[in-house]
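Up next is chain A:
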Amino acid sequence: MIPLSWYLLVAAALFSIGLYGVLARRNAVAILMGVELMLNAVNINLVAFWRYGRFPEQPVGLAWAVFVLTVAAAEAAVGLALIISIYRHRDSVVAEEMDTLKN
Partner candidate 1 sequence: MISDWRFIAFFVVLAPLFPALPIGINLLLGPRKPNYIKQQIYECGVETVGDTWVQFKVQYYIYALIFVIFDIEAVFLFPIAAAYGQVGLFAVIEIALFIIILTAALAYAWGRGVLEWV
Partner candidate 2 sequence: MSFSFLEFLKSLVELTTGTYLRQVWGAKPWVDPTLDAIGVILVATFGLLIVLVLIWLERKVIARFQDRIGPNRVGGKYGLLQPVADALKLLTKEIITPSGADKWAYNLAPFLIVITALMMWAVMPFAPGVVGVDLNVGLFYVLAISSVSVVTVLLAGWGSNNKYALLGAFRAVAQMVSYEVPMILSLLIPIILARSMSSVDIVKAQTVPFAIVVPISALIFFISSLAEMGRTPFDLLEAESEIVAGFHIEYSGMKFAMFMLAEYISALFMSGLFTTVFLGGYRFFGLEMIKTASGFALGNLIGLIAFFVKMFVVFVVLVWIRGTLPRFRIDQMMDFNWKFLVPLSLALILVAALVDKALPVGVNDWTRAGVHLVSNVVVGAVTLEILRRNGRKQRTAHEEVRENADIETAAAH
């Protein structure tokens, strides 16, 4: 007998952890991992609202979760490719050092 808000709280906690990773990590790949955690938290919410909602026979939440999955994959693919490219040109993966456009 688990109330809906438990799932939502877990998702919120996971989202905050991911957010912390995104804001606080030096390494660009680690920042991407934080983003993935945040997207997962969103997906938990979507699925929980589908299951606890009034129309479980219409899997709209599931469909959106699959689209979020797609976006997450595309984001990881492009993001990591960018990191690899930047590493090749600048020999660095520290997000703070990528400041060519500064000043």
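Throughout what follows, contacts are C-beta pairs under 8 Å (C-beta built on N, C-alpha and C of every residue); 3 or more make two chains touch, one makes a residue touch a chain; residues count from 1.
Quick note on selection: all candidates are chains of the complex that A comes from, given by their letters.
Small disclaimer: the values here were computed from a predicted structure and weren't measured.
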Thinking of the complex as a whole, which of 1 or 2 is in touch with chain A?
1
Spell out the residues on chain A that touch candidate 1 in their complex, using ranges where they run on.
66, 69-70, 73, 76-77, 80-81, 84
